[in-house]
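The complex appears here without one of its protein chains, the remainder shown in place.
Then we have chain A:
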Amino acid sequence: MLLWAPLAFGSTLKVCQSCTYTSVKQAVKKAKAGDTVLIQGGVYREHGIVIDKPLTVLGQNKPVIDGNYKGQIITVVADNVTIEGLTLKNIKTSYRQDDAAIRVVERSNIRILNNIILNTYFGIYLQNSDNCVIKGNVVSGRDVTGLNESALGNAIHLWYCNNADISNNKVSGHRDGIYLEFVQDSEVKNNLSQLNLRYGLHFMFSDGNVYTHNTFRKNGAGVAVMYTHNIRMEHNTFEGNWGAAAYGLLLKEITASVIKSNTFRRNTTGIYMESSSRLDIQKNEFDKNGWAIRLLSSCIDDTFKLNNFTGNSFDVSTNGNSNMNHFENNYWDKYTGYDLDKNRVGDVPYRPVSLYSMLVEKVPPSVMFMRSFMVDMLDNIEKVLPSFIPESLIDEQPMMRKIDYDNDRKLTQVVR
């Protein structure tokens, strides 16, 4: 029994300047399946470490592996590998291959925990790998102002990976913060993605995923999600995505999904929706955006319910004069109706689309006439006698007071 014990738990191979192993590569090569490679504090100038057996690579006292701009640092080609507590840095931008600090190639049950990844091309790159956990990592690139999209990689990049758990990561300074393509049944939770050149979160063809409690801040173009159905986005914060082509959340061909209890603050466009149908958008907070919602007429059967619209320049704008979506019980700060029966629901319907917002949609330069007296007058005339704005885009039961759902948000934080 005693003889078997070390094999069952694995032995520990220490790496440090004065240990038997002075390089990570050496230790990984000598290690047997199930072993732990314990890297102690210090700087190791290494690249091309290939992990080809189930190992636990553990950093103690924040060891630094410096790739020295020579190539990929860690490549995982085995199942059940854990990489934890390392600092990986310096990978060259390469236009021929996507070099990453940690790449996982067609393996499953990989755990990448609490690593710090600095100044790399791609940060964490998973291809065709299922059941992986990416948790508590900090991936930070560089200042992206003035850089070209092709000169940058993604911080966390997943391609054909199912059941991934991406949580508590902080990513910044890359092309896309979190990039998912063909990733299904995964969970993205508690991440902070900011200051990326393109999107904070970008996913395509990734069905059945759940996104909760993430913050996407000051990314070049916000968050883009495309060609996907059956997703849930809850309690996320989209803020500070300012710019000519920036969105809080861009939805393109998203169907049968729930967008609930999110906060959209200070974005040029809160949600931009194109060809998206059967979405349930409720209890969101739209505050101080340029456009809260841009709803193209290709969207059908979407429901907007119990959302708060405050301080937006335009609440809803659309490009056609038909509307197949449903608005109900939202709070609009521009609503001027009354409530005689005191049931907290306004007695007069509210039309969130203004004539001017339609005009701006059609002729963008006319935005320069914002707050001109003429524009205000036209809007008011149109409100009394609607003729251009879509007849059916109407909230029949607008709320009189701002909807207060902070309580359950606090509750979830306590539960969390």
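We adopt the following convention: contacts are C-beta pairs under 8 Å (C-beta built on N, C-alpha and C of every residue); 3 or more make two chains touch, one makes a residue touch a chain; residues count from 1.
Simple rule for what comes next: contacts and distances are computed from a predicted model.
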Review point. The hidden chain: which UniProt name fits, "Cytochrome d ubiquinol oxidase subunit II", "AIM24 family protein", "Sterol-binding protein" or "ABC transporter permease subunit"?
Key: "ABC transporter permease subunit"
Point to revise | Which of A:258, A:345 or A:375 contacts the chain that the document leaves out | key: A:375
Point to revise | Among A:205, A:242 or A:405, the residue in touch with the chain that has been omitted | key: A:242
Point to revise | Sole contact to the chain not displayed, among A:21, A:291 or A:331 | key: A:291
Exercise for review: In the full complex, which bits of chain A touch the chain not displayed? Write them out.
Suggested key: 242-246, 266, 268, 289-291, 313, 359, 362-377
